[in-house]
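Take a look at this one; I'll ask things after.
Every protein chain but one is kept in place in this view of the complex.
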Amino acid sequence: MDVFERLKQAAAADWQSYVGHEFVWQLGVGTLPEAAFRAYLVQDYLFLIQFSRAWALAAYKSRTIPEIRAAQAGLSGILDETELHVRLCGRWGLSPEQLHSVPEHQATVAYTRFVLDCGAAGDLLDLHVALAPCVIGYAEIGKGLAPNGVAALKDHPYHEWIGEYAGDAFQQLAVGSRKLLDDLAARSMTERRFGELAALFGKASRLEADFWQMGLDAARG
Amino acid sequence: MDVFERLKQAAAADWQSYVGHEFVWQLGVGTLPEAAFRAYLVQDYLFLIQFSRAWALAAYKSRTIPEIRAAQAGLSGILDETELHVRLCGRWGLSPEQLHSVPEHQATVAYTRFVLDCGAAGDLLDLHVALAPCVIGYAEIGKGLAPNGVAALKDHPYHEWIGEYAGDAFQQLAVGSRKLLDDLAARSMTERRFGELAALFGKASRLEADFWQMGLDAARG
Amino acid sequence: MDVFERLKQAAAADWQSYVGHEFVWQLGVGTLPEAAFRAYLVQDYLFLIQFSRAWALAAYKSRTIPEIRAAQAGLSGILDETELHVRLCGRWGLSPEQLHSVPEHQATVAYTRFVLDCGAAGDLLDLHVALAPCVIGYAEIGKGLAPNGVAALKDHPYHEWIGEYAGDAFQQLAVGSRKLLDDLAARSMTERRFGELAALFGKASRLEADFWQMGLDAARG
Partner (left out) sequence: MDVFERLKQAAAADWQSYVGHEFVWQLGVGTLPEAAFRAYLVQDYLFLIQFSRAWALAAYKSRTIPEIRAAQAGLSGILDETELHVRLCGRWGLSPEQLHSVPEHQATVAYTRFVLDCGAAGDLLDLHVALAPCVIGYAEIGKGLAPNGVAALKDHPYHEWIGEYAGDAFQQLAVGSRKLLDDLAARSMTERRFGELAALFGKASRLEADFWQMGLDAARG
């Protein structure tokens, strides 16, 4: 059992509140109101700006060229992911400039700054555990929403979003992130620390669940 | 007009949403439900732990012994302030251990980590502008709630809280903080930067308003 | 006069001790002992690892996607520059693994960690002023050593090194860095702060001069 699996089991209720959130369920069956998805997507764009900073923080905290290159690849991956958001938002007539002028929601501030602070105050393991619900969680959600593959979703209203996270590139990113957690843990995780990391992981998962909720609340008005 | 006054004017609506929040108004007239105050106070204790880290960050970012000593005094001030909270919470039978076991609310995470990230990513001026709604704002609120002085409040249900922030020690702290903003601005604030700082100040004020709202919601929920 | 020119004039003696160091002069006329160049180059490789971290720090401290992308480009540039070092060191039979096993010299630790600390404790302007002797200074030195262009140096013992820094790509990087200093200064440099930045720039220049000296000392034994 790898470290990610252990974290999920230790924080099972928090994890479930996130990956099994009503937003995810409605997204999957296609009944999610467009207003909810849109509110989410705009905030997720602002979210990714902060997440790219988190990968830059990982590069800064690295000790060797291979570690720096790996973090730089993560940073590039996030910057590419923002292009999906720009493209999807563009269809609703939102320009990148408009995206930037939307105020960050409390839910966006809470999760992103929590992750950045975990990374600034802790070590790379703290940072990657705080990032894990996002990176590895989205891969798990994406895969779960495309049980018959991405091609089968072509008429689904949210096929582009699901395809992004169910797709091979993102799935491979998540595989790499799980392995990275194991490597970092082999270096600096004792059993005594595991409990702290599980608490951190649970908190990050709840903040992700709050982020979905923000989308639903926006549609309810 | 000092920098703090300029910031308040530039972000007047956000500032008003904070200092004129219903929570403050009810606290002042004494109709605030105890459940709201209690929910607030417990979260404010968790808040202060992060704020003491923000003052430590200020000491770390300082260049001279007088600057380091000043930040250390701020850190001590916050640690002392936590004792008011421990004392008040103790009356409701909450031990410090219990206080620590309460999960941080999203509103607490959002404002505290926002401030810490402003300080880590920016300079001392960014950090102190992000702290200003708390340090200087509480002094303003405290003074406003004790128009006839602290002694006149002895039968007020929240006299201890109001007395803390209306009292001379805290008022002097706020005077010092306003002066510090001016000193830091003289060093590194151009007019072009003022707009960014006003946006930061407005955002911090809104996050403070959300923090009051969290207290009210807890009593309604 | 741009900010970089002002910094050079304000710290003229320190700047001259760096760009006019005997190491540079001997490098230019080709009389620099190979042992001195080699000692320098190995340390410069270790230096660049820390400098790539400094660019990652700049990305972490950025606020917008264009700023993050620019810092990421700087990070990529440094990682590419390490390949020149690996190639040149390879000719003397030094593998990348061997390069990593050389202990960092005091001069390497001093300049690199000084820059990183300026960036961590200060703002982006502090960071880029501390980096300027390296980025913009090397461009100036490279250009000065190739007055008739890079092609004219083909028989020069150090043509590859001079060509790297006199070449268009590096010259353009330096042009961009000068412009970035101006942009950052327009945001957060008052005249009162200029004196502090000039002191920082002078100190960084002296630490660069010490770095050349380390190369000469190594050859003297």
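Brief remarks on what is shown
To keep things simple, chains are lettered A, B and C as they appear, and every chain counts its residues starting from 1.
What we mean here is this: a contact is a pair of C-beta atoms (placed from the backbone, for glycine too) under 8 Å apart; a residue touches a chain by one contact, two chains touch by 3 or more.
Bear in mind that the values here come from a model prediction, so they are computed numbers and not experimental data.
Checked against the full complex, the candidates B:53, B:128 or B:206 give a single residue touching the omitted chain, namely B:53. Only one residue in the set A:60, A:114, A:165 or A:212 touches the chain that does not appear here, and it is A:60.
Listed residues B:100, B:179 or B:192: the one in touch with the omitted chain is B:100. Shown as candidates are B:10, B:68, B:102 or B:199; the residue that touches the absent chain is B:68. Considering the complete assembly, chain A touches the hidden chain via residues 60-61, 63, 121-123, 125-126, 186-190, 192-193, 196.
Although one chain is not displayed, its contacts with chain C can still be listed: residues 53, 103-104, 106-107, 109-110, 113-114, 116-117, 120-121, 203, 206-207, 210.
The chain not displayed touches chain B at residues 49, 52-53, 56-57, 59-60, 62, 64-65, 68-69, 71-72, 75-76, 79, 82, 100.
Heads up, the rule we're going with is that only the chains that are shown with their structure count from here on.
Taken as a contact graph, the chains are fully connected, with every chain touching every other chain. Rotation angle for the C-alpha superposition of chain A on chain B: 180 degrees, rounded in steps of 5.
Residue numbering at the chain A/chain C interface overlaps substantially, since over half of the positions present are found in both copies. Annotation: 43 Å between the Cα-based centres of chain B and chain C.
Computed from the mean C-alpha positions, the centre of chain A lies at a distance of 31 Å from the centre of chain B. Centroids built from CA atoms put chain C at 37 Å from chain A.
Contact of a single residue of chain C with at least two other chains is seen at positions 60.
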